[in-house]
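The complex is shown incomplete by one protein chain, all other protein chains being positioned as in the whole.
Letters are used for the chains, namely A, B, C, D and E, taken in the order the chains are written, and counting of residues starts over at 1 for each.
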Amino acid sequence: MSATVTPVAYEDASDEVRAVYDDIMSSRNIDFVPNVWRTLASHPPTLARVWYGLEEIMAPGALDARTKEMIAVAVSATNGCEYCIRSHTRQARGHGMTEEMYGELMAVIGMFNQTNKLIEGYQVEVDDFLKEI
Amino acid sequence: MSATVTPVAYEDASDEVRAVYDDIMSSRNIDFVPNVWRTLASHPPTLARVWYGLEEIMAPGALDARTKEMIAVAVSATNGCEYCIRSHTRQARGHGMTEEMYGELMAVIGMFNQTNKLIEGYQVEVDDFLKEI
Amino acid sequence: MSATVTPVAYEDASDEVRAVYDDIMSSRNIDFVPNVWRTLASHPPTLARVWYGLEEIMAPGALDARTKEMIAVAVSATNGCEYCIRSHTRQARGHGMTEEMYGELMAVIGMFNQTNKLIEGYQVEVDDFLKEI
Amino acid sequence: MSATVTPVAYEDASDEVRAVYDDIMSSRNIDFVPNVWRTLASHPPTLARVWYGLEEIMAPGALDARTKEMIAVAVSATNGCEYCIRSHTRQARGHGMTEEMYGELMAVIGMFNQTNKLIEGYQVEVDDFLKEI
Amino acid sequence: MSATVTPVAYEDASDEVRAVYDDIMSSRNIDFVPNVWRTLASHPPTLARVWYGLEEIMAPGALDARTKEMIAVAVSATNGCEYCIRSHTRQARGHGMTEEMYGELMAVIGMFNQTNKLIEGYQVEVDDFLKEI
Partner (left out) sequence: MSATVTPVAYEDASDEVRAVYDDIMSSRNIDFVPNVWRTLASHPPTLARVWYGLEEIMAPGALDARTKEMIAVAVSATNGCEYCIRSHTRQARGHGMTEEMYGELMAVIGMFNQTNKLIEGYQVEVDDFLKEI
């Protein structure tokens, strides 16, 4: 099945879009543009805003790149987004996530999706010590 | 507003429930039982299963406790569970999450909730390199 | 905090809305109109469509009213809707849900929110025996 | 992979179901019945309730059909429902949604999924001016 | 497309994992291990914790197995998890869910996903009689 828009090939891209594509390929050290970016390029302001925003956010800072990718896996698994899960799992591994780390990450994701719903379902009252944190 | 069940006070608890309460207080180094556990105690098998499962999962392993609590924040924010967000944010700080780490954590959570929905909305096709990871 | 619209009081309601209000009160055997219906009455076609649809769906059929209300709790807890959780939990109890049933209901809700996210997160492949069911 | 029920073919349908099918085909100006309706027909009261409810809601009123289909895209992308995304995107285009409108629609959907989760994650307090709206 | 980990075949499994596999096959009366369990086996503590927890929860108690599987369908449909929907729908049928029951189950799931979002969207105020339930 196709995407809802035609992905933009490098050779058909405007200069503005090509500049983002070039940055993606050099930053990721790959020689092709993944579908997500070719699809977002159907609306160039979205491509630029999302890519440059993502590049800013994912740069190592107080948290390292591996931790950030694992957090992205947690968000994507909770939302059930297949492309996102595959992409971030792969990138987390590329940044050194071992299979043991991955197993623990998934166990944490599963557990707190469970407790989130138990706590909502029972309408647990917020403890006083949690009201001002 | 009250929870949907009456939380179980320590003095009213069965021996089975008290054993869990004692383990919670000693493991967390607190002298009271937070509402979530007093509420789950309305169904003792759930209290025991969830607490002991959580204890197993949150023990430092390939991932440290701080990383695990930050992942719990990511799940809870994505699900919008107030009690859970407050509790895990507090615990992540207790395990050394600085405000700079927290700011980066939240930025990552926000960004990938955005891209998850863009990718779903556009029905981005899975790249070949993501099909077998 | 108030709702986003002014709930419609019985005395201010049109004949069309009053007819629905009367049906709600007699069907539920109560002498007031709960906030949900007074709020939906801000758009009378929505009030009528939702109420009569709900009445059709919740009538005992192949499933009894208690089972239907417990399913409503499962949906509402998974969505984290406070009003809905409170309302359906109360109605399930009114239809004979015991505290033991409720404890089991919540345990099932918690467990499958966990496994749903593990299965998504790991991108478990659909078994052949599940492809044609 | 098949649906969880056998879709009902026109020639196998009861008179009640055929009446809905005829209305769908004439209202949409198509000569076949899309899978969603053939699947809902496995429970005829659901088919009738959903189709006639949808027809009422989607009729042009204070909002035009294109705006309503774009709102349907926003809901479906947020929920990640593939069939729904494809169907409503196609219908919005049929009602004149241009590619520029679509790009802006998706940008808005992405942005507010981001801010929704930031606001939940930070537990932003409701401003006084938002308490009574 | 493959899962994000290599499922563990029976012949490659550790004794610990095999013990769980044997329990799954005898408890379900099948002669193979479904993909979900072979995938979770990539992290043996998760396999054991989830399987034994699930076995405890799904044992007939105050609620029968069919009702529990229907609740699992409600959770899975609300979350949009394909594997989960297929698996629990099949199991509910195995426990005697008729097509009429299934039609009613789905109607209830659809209706309350609708009302949950209407109630959130309108920010319906919690009635006094729902504050203490």
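Operating definition for what follows: a contact is a pair of C-beta atoms (placed from the backbone, for glycine too) under 8 Å apart; a residue touches a chain by one contact, two chains touch by 3 or more.
The shown structure was predicted, so the numbers you read here are calculated from the model rather than taken from an experiment.
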item: Touched by the hidden chain, restricted to displayed chains; value: A, B, C, D, E
item: Touch criterion as defined above, residue of E:W37, E:W51 or E:Y122 at the omitted chain; value: E:Y122
item: Touch residues of chain E, complete complex, unshown partner; value: 73, 76-78, 80, 82, 85-86, 106, 109-111, 113-118, 120-123
item: Hidden partner chain, residues of chain C it touches; value: 1, 4-5, 42-43, 45-46, 49-50, 79-81
item: For chain A, the residues touching the chain missing from this view; value: 1-2, 4, 45, 49, 53, 56-57, 126, 131-133
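Going forward, only the chains that are shown with their structure count from here on.
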item: Chains in simultaneous contact with chain C and chain D; value: A, B, E
item: Interface residue identity across copies chain D, chain E - same or different by half; value: different
item: Inter-centroid spacing, chain C versus chain A (mean Cα positions, whole Å); value: 34
item: Between chain E and chain B, distance of the C-alpha-averaged centres to the nearest whole Å; value: 21
item: Residue numbers of chain E (touch at least two other chains); value: 1-2, 4-5, 42, 45-46, 49-50, 53, 57, 79-81, 86, 89, 100, 103-104, 107, 126, 131, 133
